[in-house]
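A protein chain is absent from this complex, but the other protein chains hold their places.
A and B label the chains in the order they appear, each numbered from 1.
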Amino acid sequence: MQANHIRIVVALIALAAALVAPFAVGPFWMTLLTQILIFGLLALAVDLLLGHAGLFSICHASFFAVSAYTVAILQVRYGQPTIVAAPAGLLAGTLLSVLYGSAVRTRGVYFILITIAMGYIIWGAMYRWASFTGGDNGITNVPAPAIGGIAIQSQIAYYYFVLAVVIACMIGYGILVRSPFGLALRGIKGSESRMQSLGYRTTSHLYAAFVISGAIASLAGVLYVYYNRFVNPVAASFNISIEVALMAIVGGSGTIIGPFIGAGILLGMRNWVSSFLELHAAVMGLVFIITILWAPTGIMGIVRRLSRRRMDAGSKSV
Amino acid sequence: MTVAAVEVRDLCKAFGGLRAVDGVTLAVAPGERRALIGPNGAGKTTLFHCITGTLRATSGQVSLHGHDVTRDPEHRRTKLGMGRTFQITNVFADLTLSENMALAIMGTDRRKWVLSRPVSAFPAVRELVQSGLAAVGLGERAEHQVTLLSYGERRQLELALALGTRPRVLFLDEPCAGLSPSERQRIFAMVRGLPRDITVVMIEHDMDVALGIADRVTVLNRGRVMAEGTPEQVQADPNVRDVYFGHV
Partner (left out) sequence: MHNAILQAINGVSLAALLFLLASGFTLTFGLMRVVNMAHGAYYLLGGYIGLSITRYTGSFTLGVLGGGLAIVPLGFLIDRFLIRRTGENHLAQVLLTVGIAFVIGDIALKIWGGDNLKVPTPMFLRGAMELPGGIIYPTYRFVLILFGILVGLSLWLLYRKTQIGAVVRAGVDDREIVSAMGINIDRLFVLVSALATFLAGMAGVVGGAFLTLYPGAEWEILIYALVVVIFGGLGSLEGAMLGALIVGLLDAYGRWLYPDFSYFILFGPMAILMLFKPQGIFGRAG
């Protein structure tokens, strides 16, 4: 059908652009693009719960930070190679989500509040447990990731690495959300009571989704620490958790590309604004307000609405 | 003595000081069509909720085909063969009809846990979705979003979803509520056409529908069973007439 063709073409163009980018733009943009991919992935993790299961979690920075810190501590303090540190980081963050997933026993505003508090636990730990986490200063001098003696030193090489990982995740995510499990999540979001009467143990599905989402967030954390070569408690902050949720919404919650579009908009905007205004928290706040009140379906929502209008206008009866 | 399809023993449900269901005992035989009638506020829907597991009973016992399900959560009861429709249409508004149906089909199936293949990769599910929708006359609209459906069509979908779980006992809560006469007839015919290996318990305000389908009728009033018998017996019962038509 028409819509699908357009989608494939757009996806291919985006892919081509992403592949060619390093040769077209300078190092500043490379940094930004890598950031967009990493935080877009984190936003995607949040959106699995938000856009599909209907759960608003504001603690995903915890998984992100725990995996980043695990990698950093293992590589810097214990001299472990990437082949050990990276999977350990992924595992640590995922284990935290296994623990934190017990929050799915609550719903609605209680769930939101509890995830906020859980997020603060990790952030507080990063700050106060200075002897282990480096406190305020965090962990610096994280080396470049290296497998079998070959290190990914250059910015451009790392960008391609991150791009490859993100594309693989997007494909996997696409399969996941189209699977019966993904459909079940959307069913729970639509009507949990109906799902229960159809035979679904809804809390189990939500728990599984939470852990998968935590794993994706942990992966983003691993990518982040090797990109940044440094991690501090800000990585676990409430600000990050809520900003990535906003990214998902601005870009279009419930879609695969939406979180990345949102990351592009928010990170791009922050970079642009901070070059001439110091009020970037206020600007971010305004984006929150404007999006929620006037564009809650995000960019992808607007695109869909426009394309549907064009299709209705252009086509005969369905 | 065959095991009852549904057996309720001395069921009570209290909300604070209010006893919505006050010691109800009844038994429905396998294959029977039972109508549950009574004035507004009699506790019919609450009783349903307690039997299907939406609410936990305060005291008493519920069994489905001999299994004691009093402590079981709703999804467990569905696995044991319970299906239900809701009084206020409870379908998945943001999904398509086939997605709605697919959820119902897979509800009691292990396949609902598959993460790695799309729903469309299960031809058996697709077939059941099509036949399930066709059975209620919605086969043509499979790919439409529920938001495009009329109220009557949503009630049809509601019935299709309940049947999608392949129930042994079907609880219908006012299936004809808010429908036009022709729509009522359609639902009426569908319920009538259900095979006898499914037991049907139905709350219905429309006396004609209830009496036209039912083998037996239970009359509820103020949370208690006031009368029970064949449609003719119940209709002739003076207490029932009082409750429904007031004192003459």
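Keep in mind that, in the parts below, a contact is a pair of C-beta atoms (placed from the backbone, for glycine too) under 8 Å apart; a residue touches a chain by one contact, two chains touch by 3 or more.
Given the structure is predicted, the values throughout are model-derived calculations rather than measurements.
For the chain that is not shown, the touched chains among those present are A, taking the whole complex.
The residue from A:L12, A:L113 or A:L306 that touches the chain not shown here is A:L113. Annotation: of A:V9, A:I121 or A:A164, A:I121 touches the absent chain (contact as defined above). Checked against the full complex, the one of A:W29, A:F230 or A:F288 touching the unshown chain is A:F288. Subunit A meets the missing chain through residues 50, 56, 58, 102-103, 105-106, 108-110, 112-114, 116-118, 120-121, 124-125, 128-131, 238, 242, 245-246, 249, 279-282, 284-289, 291-293, 296.
Basically, only the chains that are shown with their structure count from here on.
Subunit A and subunit B, compared by their mean Cα positions, are separated by 42 Å. The touching residues of subunit A, when paired with subunit B in their complex, are 175-176, 178-184, 186-187, 189-191, 193-202.
For subunit B in complex with subunit A, the residues that touch the partner chain are 52-54, 73-75, 78-79, 83-84, 86, 90-95, 99, 102-104, 106-108, 111-120, 122, 161, 164-165.
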